[in-house]
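One chain of protein is taken out of this complex; the other chains stay put.
Entry: subunit A
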Amino acid sequence: MQKQLANWGNYPAVTCDEQAFSQDDQLQAVVAQHDAIIARGNGRCYGDASLAVHSISTLKYDKVLDFDVQHGYLTCQSGITLDQVLEIIVPKGWFLPVTPGTKNITIGGAIASDVHGKNHHVDGAFSRHVTWVDVLTADGQTIRCSHTENTDLFWATCGGMGLTGVITVVKFDLKKIETAYIKQTQIKAKNLDEVIRLFEEYKHYTYSVAWIDCLQKGDAFGRSILIVGEHATTADLSPKQAEHPLQLPKKSQLTMPFNLPEFVLNTFTVKAFNWLYYGKNFKREITNVVPYEPFFYPLDAILHWNRGYGKSGFVQYQFVLPMDQQSGLVTILKRISDKGWGSFLAVLKVFGQQHDLISFPMEGYTLALDFPVRKGLFEFLDELDELVLQHKGRLYLSKDARMKQEIFWKSYPDAKRFQEIVQRYDPKGKFRSIQSDRLLLTKPQ
């Protein structure tokens, strides 16, 4: 059926015919039926990567096929969400090896975007933890690939935004945990220089992320809170928590019922940040033990917070710059804060070493913030793109909805090799999205 579809940023919205499947033969039939199609998970990429005239929803293809509780391996179909995976593995003492800032994404989406978490500098991106992936390719064959088998397909699938085919079944490894809690430390940083120094100082922590206040100027430019954490051991827990160390207390969820004018969200985040910065966090450093959910998924507590940006939607701008390009970080952040169009908060993370074919992460700093769609925005972001390029950085395809094709080709050094592999497995360009057509990774029809 034709319907209006948009991903998390509510931009762009397109008319799409989306079909679902729950069995392999149904998937094969749908893929065979169309000349142009793209897999769609839970639509948590922000832009147009999983949008096309025909998309195929993986959400009903969500069965867990094997859970090796002893050694920590999970084998599952690609449409299962991280949320469901956590419900299964946490009570048995296991955790996701890598998780993005929301648990409402599918395993297929985790691989297709090769997602990163707050532990990238220690554990790499999701693909590092994948044992093997089955991919249904354009000719109807399902091919197993891994770090050692059909490696070209594997590296083009991890971070490949669905262009090699539909990821069907995945086996990946899990991380052992003693408790469902995180021992976190929040540290205040007066400005950008200080927070970068702190990242360096706290780099032995498994998880780290900083929230930057984008409104401050002068000495306080880049004022932020760095949050680092480790999985808590039973010894870290309070007696109450220790009664059921692997179970979380019941939580409630707020829902954003309809689209709000964007200033509401900004006012809300300003208040929240100030509350943290000046309020309970008045000491420079504070350590406590919290359930894993607010630590990893603070935004998931407000269902549909994206509607807070209003009807025209928003784009998230996320780039990475190499370690030696910190001056670029300052330049770009200054441009953003001078313009005053971005969200009040930006998220800063550090990436460890990774050189993949097409995945986003590279060793360096990554910054992400939201921009409500408005007149003139895309021209402004084009200017930022040039700065990112000058500083040898690149943009995250999973957040992108508007990058010009030449920026992509100049900033992803292996784009050509990636495209060759895609064409080897899909000579007619069956798997394509609005994004892949826009970036000329596939030939627009």
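General remarks:
What we mean here is this: contacts are C-beta pairs under 8 Å (C-beta built on N, C-alpha and C of every residue); 3 or more make two chains touch, one makes a residue touch a chain; residues count from 1.
Throughout what follows, contacts and distances are computed from a predicted model.
Chosen from "Short-chain dehydrogenase", "Phosphocarrier protein HPr", "Protein translocase subunit SecD" or "Membrane protein YedE/YeeE", the protein name that UniProt gives for the omitted chain reads "Short-chain dehydrogenase".
Touching the missing chain, out of A:21, A:46, A:221 or A:396, is residue A:21.
Interface note for the absent chain: among A:63, A:271 or A:428, the touching residue is A:63.
Contact between subunit A and the absent chain runs through residues 1, 18-23, 26, 60, 62-67, 77, 87-88.
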